[in-house]
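Note that this complex is displayed minus one protein chain, with the remaining chains in position.
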Amino acid sequence: MFLKDTWYVAAWSHEISATHPFSRTIIGQPVVFWRGENGEVVALPDRCPHRAAPLSKGRIEEGQIRCMYHGLKFSSSGACVQVPGMQHIPPAACLPALRVVERSNWVWIWMGDPALADPGLIPDTYWLDSPAWRYQPDYIHYDVNYLLIADNLLDFSHLPFLHETTLGGSAGYAESRALVERSDSGVRINRWFTDGPPAPFVKNLTGWSANVDRWNIYDFLVPGVLLMDSGSAPAGQGAQAGNRENAVQFRSAQAITPESEHSSHYFFSQAHDFAIDDPRVTAQLHGDVVAAFKEDWDMIHAQQRSLALDPDFKMMPLPVDNALGHFRWLMNKRIKAQQQRVVQAGAGLQSVSATVTA
Amino acid sequence: MFLKDTWYVAAWSHEISATHPFSRTIIGQPVVFWRGENGEVVALPDRCPHRAAPLSKGRIEEGQIRCMYHGLKFSSSGACVQVPGMQHIPPAACLPALRVVERSNWVWIWMGDPALADPGLIPDTYWLDSPAWRYQPDYIHYDVNYLLIADNLLDFSHLPFLHETTLGGSAGYAESRALVERSDSGVRINRWFTDGPPAPFVKNLTGWSANVDRWNIYDFLVPGVLLMDSGSAPAGQGAQAGNRENAVQFRSAQAITPESEHSSHYFFSQAHDFAIDDPRVTAQLHGDVVAAFKEDWDMIHAQQRSLALDPDFKMMPLPVDNALGHFRWLMNKRIKAQQQRVVQAGAGLQSVSATVTA
Partner (left out) sequence: MFLKDTWYVAAWSHEISATHPFSRTIIGQPVVFWRGENGEVVALPDRCPHRAAPLSKGRIEEGQIRCMYHGLKFSSSGACVQVPGMQHIPPAACLPALRVVERSNWVWIWMGDPALADPGLIPDTYWLDSPAWRYQPDYIHYDVNYLLIADNLLDFSHLPFLHETTLGGSAGYAESRALVERSDSGVRINRWFTDGPPAPFVKNLTGWSANVDRWNIYDFLVPGVLLMDSGSAPAGQGAQAGNRENAVQFRSAQAITPESEHSSHYFFSQAHDFAIDDPRVTAQLHGDVVAAFKEDWDMIHAQQRSLALDPDFKMMPLPVDNALGHFRWLMNKRIKAQQQRVVQAGAGLQSVSATVTA
């Protein structure tokens, strides 16, 4: 059971073109994306209503899409505008267009009730589209349930172990206390590790060897969006009190979107606001992040295989798991509320119907 | 549930030899084929009754087959003729031989009630064995249910879209009306597309650029056999009235045989009666057909994946689907009749048994 009434990241802007349809399966439903005549992102179910051929194997014709199996053509609103050999187009040949919003290089999609699709709910990721920041957008495919990835992102105590030589650093980081604030839309995590050695990737960027004050402050929001302010400053200068002079600062935007119960999309970026005109810095930072995320990928797939061998395994909650506990609770609550709306809508229809037939 | 009481194409003649056993799974049952001492095709279940080892991993010995796990030997009629270390061969060690008929380069097999296996029911494919025609026999394996391939072959309106640059041609072809005659054994489809540009593969063969009258006249027969007269003649000379002067003519024989519920065998050939002494023509025609069938393969597998994601998907019938609708109905009817025969046979046995025990 997936949360449908929420905004999911569906793609990076550059993945979607006006000439070639692009397919991605979101919470179990294949979706075809392309750009309409005004460059706007369009999304339809990636399944021709005739015989289920994927429209993504079709052809874009002047902002519309033609199924290249038997030739049915659809407008960007999902209206079927041509059926070869037929004068009258059956209403059942139309497809429900999906709500999409393109913002700061991310394409967001709403898979649930369109009446609830409020673009105001989309979190702000301004730095993905700001001249003050540089980053390399990237994507990894996971063959695991999205919650295992969320667990990983909600507890950075794994950094010094899993990412010892990349993002990690000294074991002391795991001892630092993360402040967790719960909210209705996720958690805010605030972790400072003061007067410790710089993380390997920070050393790579800066050459620093003296101790630093390091912070990771991030929101992790339903349905799986991580937005982070992180960085390191020379130890003791008062970074925690606000002095970020000589600091290296990062803005991270990451999003997990379920593909199926057993696979997930992972969009990520790590932006920097220093040396923004030096593409080597961007590339090196990106390379270090990718190396670390490969470590996550390996471990989370191993964890998934381990869980598959024992479906009765109960995870043992530790204090470091309080953020992920809240997030899982929040997802369940949202999904239950969604189910409740569906039941109520059904009851409402029934009540109307009772009136009509009375 | 498969139709068993029918003739399936099991192999091309050249696939079966007198020296090496050949295995192919037909409607879920592995079958081993070889040639007996008189060159006749022999077929037995490909499973030793002892411990289920495949006989196809065995050895042909003077027209008989020896299981190379523990050495049991079987005659071409399925009789077990040797069990190493035993004097008396248990009756349970014998295998039921399957009815096979080799005709015009195709090997047909009857998987159902042998009492119903009338070779007179095998359709005529004389041109597969005629000096007046040339072709290259071929085979493709599909990982889809056979009905999706049948659907494809029963509706040529996909030609100008899926096969735009191979078999297809102008979109007008899809607008031409196919005359469909239903029968108890399948459908006959008669489609003329007059005064249109030649199909790309016909252009390749002939160099023609002027318009042609093009026909596709074919029977599509239970359980999945397509036999087609097709061709193109200069437009307006009266091809539809019977004048095939200067025409290029083809005879196509294609057969779909289920391997399992999720996979299928596809045998095909496209014969020509012109330039029969020029192997380059045969090769070029074959190459163009294979290129087109690769397009079918890609689309049908994509369609299969799409359907797998939504088992509740209902196909939307269009007028172009009338032939495939009849074929699916006919297959269901035959399968129901087969089930009825099994039930009646059971009732007959019960009645006999009641008499005996009374």
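Each chain carries a letter (A and B) given by its place in the written order, and its residues are counted from 1.
Simple rule for what comes next: a contact is a pair of C-beta atoms (placed from the backbone, for glycine too) under 8 Å apart; a residue touches a chain by one contact, two chains touch by 3 or more.
Remember, predicted model here, so these are calculated numbers, not experimental data.
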item	value
Touching the absent chain when the full complex is considered, from B:Q29, B:N204, B:S263 or B:N322	B:Q29
Residue, one of A:A275, A:V290, A:L307 or A:I335, that touches the chain absent here	A:L307
Which of B:C67, B:A117, B:A174 or B:V212 contacts the chain that the document leaves out	B:C67
Among B:A92, B:A115 or B:A241, residue touching the chain not depicted	B:A92
Residue of B:D46, B:D296 or B:D321 touching the missing chain in the full complex	B:D46
Absent chain, residues of subunit A that touch it	151, 155, 157-158, 160-162, 164, 171, 174-175, 177, 298-299, 302-303, 305-307, 309-310, 313, 315-316, 318-320
Absent-chain interface as seen on subunit B, which is shown	25, 28-30, 46-47, 49-54, 57, 66-71, 83-86, 90, 92-93
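Going forward, only the chains that are shown with their structure count from here on.
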item	value
Length of the line joining the C-alpha centres of subunit A and subunit B, rounded to whole Å	47
